[in-house]
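Okay, here's the structure, questions in a sec.
Apart from one protein chain that is not included, each protein chain of the complex appears where it belongs.
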Amino acid sequence: MTAVRALPTVDQARQHLVSLHGELVRYNLVVWTAGNVSARAHDSSGHDVLVIKPSGIAYDELSAEAMIVCDLDGRVLEGSLAPSSDTAAHAYVYRHRRDVGGIVHTHSPYACAWAARREPIPCVLTAMADEFGGPIPVGPFAIIGDDAIGRGIVATLAGSRSPAVLMANHGVFTIGATATDAVKAAVMCEDAARSVHLARQLGEPVPIEPDDIDRLHDRYQHSYGQSAR
Amino acid sequence: MTAVRALPTVDQARQHLVSLHGELVRYNLVVWTAGNVSARAHDSSGHDVLVIKPSGIAYDELSAEAMIVCDLDGRVLEGSLAPSSDTAAHAYVYRHRRDVGGIVHTHSPYACAWAARREPIPCVLTAMADEFGGPIPVGPFAIIGDDAIGRGIVATLAGSRSPAVLMANHGVFTIGATATDAVKAAVMCEDAARSVHLARQLGEPVPIEPDDIDRLHDRYQHSYGQSAR
Amino acid sequence: MTAVRALPTVDQARQHLVSLHGELVRYNLVVWTAGNVSARAHDSSGHDVLVIKPSGIAYDELSAEAMIVCDLDGRVLEGSLAPSSDTAAHAYVYRHRRDVGGIVHTHSPYACAWAARREPIPCVLTAMADEFGGPIPVGPFAIIGDDAIGRGIVATLAGSRSPAVLMANHGVFTIGATATDAVKAAVMCEDAARSVHLARQLGEPVPIEPDDIDRLHDRYQHSYGQSAR
Partner (left out) sequence: MTAVRALPTVDQARQHLVSLHGELVRYNLVVWTAGNVSARAHDSSGHDVLVIKPSGIAYDELSAEAMIVCDLDGRVLEGSLAPSSDTAAHAYVYRHRRDVGGIVHTHSPYACAWAARREPIPCVLTAMADEFGGPIPVGPFAIIGDDAIGRGIVATLAGSRSPAVLMANHGVFTIGATATDAVKAAVMCEDAARSVHLARQLGEPVPIEPDDIDRLHDRYQHSYGQSAR
């Protein structure tokens, strides 16, 4: 995440979050009402706000109108429903990482298995080198209710090229320059968690050399897709 | 489950059970005609009855009209089809747990794996602490045909905060203040059974301290979603 | 399978096989063009014939018209396409088991795992006792091309209450009084193969006593669903 992108308006973010939450369902990263996506947006005065899913609402019932707009301290600015119970964690990350435009939280099952053992996912596949630039790290055990989760995310990701962190005994948080990038990281995190889990079940995966990880990560971040990032 | 809620009418329960059975299919908790959901309802005289799926009918063919209404001894009051073969177990639970408004039974695969070993699912994920308040317990081995299954469910759940019980070598029963709550518990039970299974395959999950489980459970039961319960 | 049922006409069987092949897809029992369902039917002269899927045709492209009608020696009577390459095995079973009205063949993955080890699936879940009345047995290794597969199916199932057999290093064959019953057995076989696989991954499942298996099987075969069989 090197480039700063133009932030969406609140209305753009509301609309976009509907389809991005649909991606969490499509990739089986969430069950029932667990999990959430947020986006940083510009309000009509040009201030940064965050837009996030309401708490405990079924994915089928999410609409652009139902999304909640909060300031970066997590206080509700627009919306009749209570925001996600993870709003404080999202807000903490937005306050301390100016480069973050989107955040995702899931309890995706293979990633949770690594998180329950508090074990980082080793980088043994080229797709992991591409997206994560090394292992997917584990953050501290933190209880919901204050800034502990947000602090854990920021501190753990500060020492890593990974956009994903496994919070101990809890689940996954991912960050991105945009909300789409954060959703992509959540999808790739579960995919990596699964493939490496399967690899480890029948023996030891062969590590990838650090130099090769660097080359793969550099190339992917700068020349994959339709434009350099 | 602390609050008593207004019971649905029989017609409301019939309609609601159609969509709730659809959730069992969506989350891959059932195959073919196995599994069932029931709801406690008020009949036109204000008496408690239970509404349940007919036996051996395909999920695609379920309709509000096909649901069977029974008294709390499991005798059919309305319906031309035979009720679920698990009706006696549901009826026993409704008779002995006035706070239960809905019951679900599944043979969901990861939960069945724990049930076949007669091993409780340890509470090693915050989502388990939230929903179950501790491990998911194992009930006795009981053969269908009398009150043995119902007694096993009630006795096992009496000593637990969990709304789910793994009946030995059989499957899952969940309870809730409403049928929706019981379906949610069945979904979360399989999700926990799977994540903890995966965690255990490659080592030992780190336990969550009992005090932290208490704090998580208390917070989730009282402040998650759109209203305190 | 105790009762003889009225056989479908060829046209009824053609139509029915379209939806039954759809069940194989829905339950992820098959990939690409592998797998097949057949039904015994009465032709216009009242003779027994078998109706089966054509070979190597995509599931999406199956229609009633595309199904192939063969005599019980496997010779094509109606149809412009080649019949399933497993037709000889189906024909052998229909010739030697008058009580069989439908047959299913799949390479469903968990069942194939047991088949590759040539290991019967032990009866450790009540749903297995209900449907299979004991373990799911393993048949011999047999190469396609003569009656070896058919002989192996018939010989193995002769000593079992199970409607499913795991053919060594190959896959699953199931039989039923109707094609629907055979499809149900294929669905339940994969479900059992998966749950018992998962149970065994983390320890030893507790066996169910033979007397209890008998009671469960007897009850399920005679009083589950909407009519005694």
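Letters A, B and C name the chains as they come in the text, with residue numbers starting at 1 for each one.
As a working rule, a residue touches a chain if its C-beta (ideal position, glycine included) is under 8 Å from a C-beta of that chain, and two chains touch if they have at least 3 such contacts.
Owing to the predicted nature of the structure, the values given are computational and were not obtained by experimental measurement.
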Contacts of the hidden chain among displayed chains: A, C
Per the touch definition above, residue among A:15, A:160, A:195 or A:221 touching the missing chain: A:195
Residue ranges of chain A at the interface with the undisplayed chain: 27, 124-127, 184, 187-188, 191, 194-196, 198-199, 201-206, 208, 212, 215-216, 219, 223-226
Residues from chain C at the interface with the omitted partner, ascending: 31-34, 54-57, 81-82, 85, 107, 109-110, 112-119, 141, 143-145, 168-171, 197, 200-201
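Following the convention adopted for this analysis, only the chains that are shown with their structure count from here on.
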Shared interface partners, meaning chains that touch chain B and chain C: none
Core chain by centroid distance, with centroids computed from Cα atoms only: B
Residues of chain C whose C-beta touches two or more other chains: none
